[in-house]
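One chain of protein is taken out of this complex; the other chains stay put.
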Amino acid sequence: MKNLFLPLFLLLVLTSCDRTSVSTHDNLEVKQEFARWFTIEKKDSLTLITVRNPFDTIQPSARLLLYPRQSNPPRGFEEYTAVPVPLQRISCTSSTAITFAGKCGHIDAVVSVSDANFVFNKTIKSRLVSGDVTEVAQGTEIWYEKLSQSAPEAIFVSMFDGQELDRIRDLGIIVIPFADYLETTPLGRAEWLKFMGAFFDEGEKTSRLFDTIVSQYQEIASLAKNANEHPAIFDGLPIEGSWYVSGGQSYMATMYRDAGASYIWAGEQGAASNVMAYEKVFAGAAETPWWRMVVNIPGTLTKEKLLAMDERYGLFKAVKTGGVIWSNAATIPLFEEGVAEPHLVLSDLVCYLHPTLLPGYKPRYYFRLDR
Amino acid sequence: MNQTSKKAALSTSELTIGYHQGRQKISVQQQINVTLQHGELVALIGPNGSGKSTLLRTLAGFQPPLSGDFQLLGRGVKTYTRNEWARTISIVLTEMPGADKLTVSDLVASGRSPYTGFSGRLSGTDRRAISLAMTSTGIASMHNHYLNRLSDGERQRALIAKSLAQDTPIIMLDEPAAFLDFPGRIRIMHLLRQLAHNQQKAIMITTHDIGLALQYSDRLWLVSQDKPLLEGIPEALALNGNLQQYFTGQQVDFDVNSGKFLLDVPPLNNVSVEAPVPLLFWLTHALNRHQINVTSTTQTPFHIVATHSGHVISFFKKEKLIKTWTDESDFFEHFSAGLFNMP
Partner (left out) sequence: MNVKHHTLKRPAVRITLLISGVMLTLVLLLINLMVGSVDISLPQLLNNLTGLEPADTTIVAILFKFRLPQAITALVAGAGLSVAGLMMQSLFRNPLADPSILGISSGASLGVALLILGAGAGSGTAFLTSGILGDLTVTIAALAGAILVMMVIIVFARTIQSHSNLLILGIMVGYITFSAVGILKYYSPREALQRFVIWGLGSFGEVSQSRLGLFVLLTTIGLAASFLLSKTLNLMLLGEHYAQNLGLNIRRARLFIILISGFLTAVITAYCGPVAFLGLAVPHLTRNLFQTSSHQLLLPASALLGGILALLCNLAARLPVFNGTLPISAVTALIGAPVVIWLIFKGNK
């Protein structure tokens, strides 16, 4: 023991030279149970985050080194981008990032966003009006001057590559890829809460929040699993004759399974959506009792409006028997907020598919079309 | 000269033609008063830029006159409907329908358009007119050939056949001889004369080929940039000096004796020629080419005499024999103007 004292002391002294603050965590390994596209490792007061690249299996899209902002950026991590945390000013071109920032309790950190017209978050909307938050991008176009003026420390983007990102880095803004949408499971997407939490030093809070979500989700899923029937369901809507349906290994396919439904194309490949001829969809789904769709219209979806879009929708059994579950991208924040509340989204589906399981539950994201 | 005794096919009255350049009116010919008679072939000749095309376009109805008027078949043009006009004047231009699979009979049949009504269906009368037109122009055997496979002359005849099928009393042709070879030109002019005389058509052509015009037309209309339009019978215009006048200032002289156009340069020398016809004509021809003028005996000390059989041609200066050639070929090959300077 005595012989070890000096080397241990020296080790402590030597290693403490690089750190000016005392570590607050002891080597907490943040395990991602569901998310596959990011990993978090903790090294004392440092957090190392890797975001995988969907186009490159070897080179990750980002390696981020989060360090306490009062200290100096640590040396010895050349491949990593240093990020001082907690972040105080962020820009979000990913709308889900806004929601996650809010769940972390740091909505005030958001200084600029993209596509102001499509933002649902009430705080951000009012701040857009007052000018405290600025719009710095629209569609595929980023306005670099405005972005620079909004002076964020980092930007959460939903793309991975390209000259646009380099130009942003040239402005001195840290680029953080926010790849929640690549996750093929609802819990995997929600787990990005912890990703966001790391940047605000809210690791504990977000872990707890996520654990709650997981347990609630799994409880409902297990209820649904044990239901007597697993009704058949399909989804999608045609664009000019070609129908985009959820792939067999997609986010929605997982959710259908967890909701105790039988997705008719669960056997098809695809982690996102597949193109299918209208005719083929009709042949397969004409007798399917449930149809989940997301429209984009002003106001509420009614049967008249649906049939006005295409009279052939009336041929589907789901439409005839009141089995259409719909959401509206224009008026309901299904994508923006639902990603952080998969247990609620799941509950919405379950309360229609298995009416007796969740008595008194009021759906928020999905509605049922009248007969 | 308005001939009111015989009803003219076309007669103009103080017709001024030209074009608009912005707001300005530029007139090319002023106050033209001419007539075109049935059964007559008229050639409109003149140098480039004198207004030939403008006159033809105006008379064909493609552009309005700047002032004045003209009458067709005794009626003012303004009273004519489009269809009536189509039955009165037909045109043959240098442009060719570029359509790909057009046959000769398609083209000639289109001449019946003023008569076939809305659907364009051909009646028995129409078919007879088409057949007759093709026979008159000698192209009946080619009726189902494609236009773009014909020779220039055949195409020209097809266009004329179309005009014939159109059955108009007046036909106007713009440079009909332009793309034809020499025999072709003769044939076309001959055909036009026949049409004028045998079918009593009133035909007007524009042409650069004055020789052809002089030879075949009943009447000439002369235009020039700064002179008023002059009309007359070719021979009369030649003899009264009008033809010559029209070309003064252009370094070209009309020689009334030979009916030829010569460059307006002074001759190197003069000589008198005595020889039998046709040798006389060709000796003169060769001497003119060498810029030697042929004149009467009294006006020159130089004489050329050919024997009656045509052999032995002798050259005299003041009765003194200077040179002889054994026959005309020898002369033509070895004659030179330098002879005149020998002592």
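As written, the chain order gives the labels A and B, with residue 1 at the start of each chain.
Simple rule for what comes next: a residue touches a chain if its C-beta (ideal position, glycine included) is under 8 Å from a C-beta of that chain, and two chains touch if they have at least 3 such contacts.
Keep in mind that this is a model prediction, so the values were computed, not measured.
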Partners of the unshown chain among those that are drawn: A, B
Contact with the hidden chain (one of A:Tyr181, A:Tyr278 or A:Phe367): A:Tyr278
Residue of B:Ala60, B:Ala178 or B:Val312 touching the missing chain in the full complex: B:Ala60
Option from B:Asp106, B:Asp253 or B:Asp330 whose C-beta touches the chain left out: B:Asp106
Residue of A:Glu33, A:Asp56, A:Glu141 or A:Asp170 touching the missing chain in the full complex: A:Glu141
Hidden partner interface residues of chain B, rising order: 60-62, 82-83, 85-87, 89-91, 93, 95, 97-102, 106-107, 110-111, 113-114, 116, 118-120, 144-146, 149, 166
Contact set of chain A toward the excluded chain (per top definition): 115, 117-118, 138-141, 237, 239-243, 274-280, 282-283, 286-287, 295-299, 304-305, 307-312, 315, 329-330
